[in-house]
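Of the protein chains in this complex, all but one are displayed in their positions.
Let's turn to chain A:
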Amino acid sequence: MADVAVGKDKCGEQRLVSLPLSRIRVIMKSSPEVSSINQEALVLTAKATELFVQYLATYSYRHGSGKEKKALTYSDLANTAEESETFQFLADSSMMPSFLADTSISHICTGKNQRESDPDSAL
């Protein structure tokens, strides 16, 4: 299947996308109004998502407090979602439960001023 060929990184070759197309498709299809998705649209959405991950990570790092300690923390991400117009959709009330819904971290996000007390662990 073209799905697998484009998604996997075999033989160290440069692949168009790293994210698995099958998973991207599952997410896209969870949208009730979507009927079908052409293969090119799927590939582009996967690629766009990769670009988005890169952009969100670098933006949050550059604008975040973690720069001094050479770390990217949850609060950097939360600040980005709150303060940047581009990433506003992440903080949008209808999406917020999805974005922040994680019982292990919900206690961290009690306020914007909450900083160093979060028990972030490095990878």
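The rule we apply is simple: contacts are C-beta pairs under 8 Å (C-beta built on N, C-alpha and C of every residue); 3 or more make two chains touch, one makes a residue touch a chain; residues count from 1.
In the analysis below, contacts and distances are computed from a predicted model.
K.L.:
Can you pick, from "DNA polymerase epsilon subunit 3", "AP complex subunit beta", "Histidine-containing phosphotransfer protein" or "Two-component response regulator", the UniProt name of the chain not shown?
P.N.:
The UniProt record for the chain left out of view names it "DNA polymerase epsilon subunit 3".
K.L.:
Contact with the hidden chain only, please: which chain A residues?
P.N.:
2, 6, 16-20, 23-24, 26-28, 30-31, 33-38, 40-41, 43-45, 47-58, 60-61, 70-74, 76-78, 81, 85-87, 89-90, 94-95, 97-102, 104-105, 108, 118, 120-123
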